[in-house]
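A single protein chain has been removed from this complex, and every other one stays in its place.
Take a look at chain A:
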Amino acid sequence: MIELHRLTKRYGDTLAVDDLSFKAGPGHVTGFLGPNGAGKSTTLRLILGLDASTSGHALINGRPYASFTRPMHEVGALLDASAVHGGRSAYNHLLCLARTNDIGPDRVTEVLKQVGLEVVGRKRVGGFSLGMKQRLGIAAALLGDPDVLMFDEPVNGLDPDGVRWIRGLMRSLAAEGRTILLSSHLMSEMALTAERIVIIGRGKLVAESTVAELTAAYPSLEDAYMALTASSVQFGGVR
């Protein structure tokens, strides 16, 4: 369970996240949508304690992130798949993360297998495609077998096979009773994967609903998204 209570983040004059409250519950995928610059990534960083909120707070399973001493067992997150040292092997990359939370090498081998990277585990990450790095990032998030998972644009760079794999993975992780917060711009993918949707624009909550409700009220999830965010797009051409 992820809960945001009036979360606010101000950078100088810019209000990146503005009094944002929503919940993402266990057992399903919650889609996290919004135009570029809406504050999605900032929100994820605030939840993970990477940035300090100006006011309000975020709780994971009822506790603030900073209170976890071995957070990988509570929360797994993929923020930026290319944020890896290109000279390190996939195995060593995962192992150095795992060790900080007292996770052993057997689990590293296990997650490498789970994401389909076991044959390239000893290869340098620098030679990986973006899709392979996404798989590596997902493997890192899964290391501690956490109840709560957050993925920022995990589908970017994946081939059709990978996109289908992620869809299946997200659903099966949710079916195991985990909380999944998934940010993506691919509406068709989101319609297939998510059960609930949270849409933000200019840092504020625009809509919190189920996919079923949105697709009943609009021709498609994409149409719903376009209509709901029409007034909060900051960077875009004429619609």
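Structural remarks
Operating definition for what follows: a contact is a pair of C-beta atoms (placed from the backbone, for glycine too) under 8 Å apart; a residue touches a chain by one contact, two chains touch by 3 or more; residues count from 1.
FYI, contacts and distances are computed from a predicted model.
The subunit not displayed here is recorded in UniProt as "ABC transporter permease", chosen from "4Fe-4S ferredoxin", "ABC transporter permease", "Biotin synthase" or "Methylmalonyl-CoA mutase, C-terminal domain". Only one residue from A:L4, A:V17 or A:V84 touches the chain missing from this view: A:V84. Checked against the hidden chain, the listed residues A:N92, A:S209 or A:S232 yield one contact partner: A:N92. The chain omitted from view is touched by exactly one of A:F68, A:W165 or A:Y218, namely A:F68.
The chain not displayed touches chain A at residues 45, 48-52, 65-66, 68-72, 77, 79-80, 82-89, 92-93, 95-102, 140.
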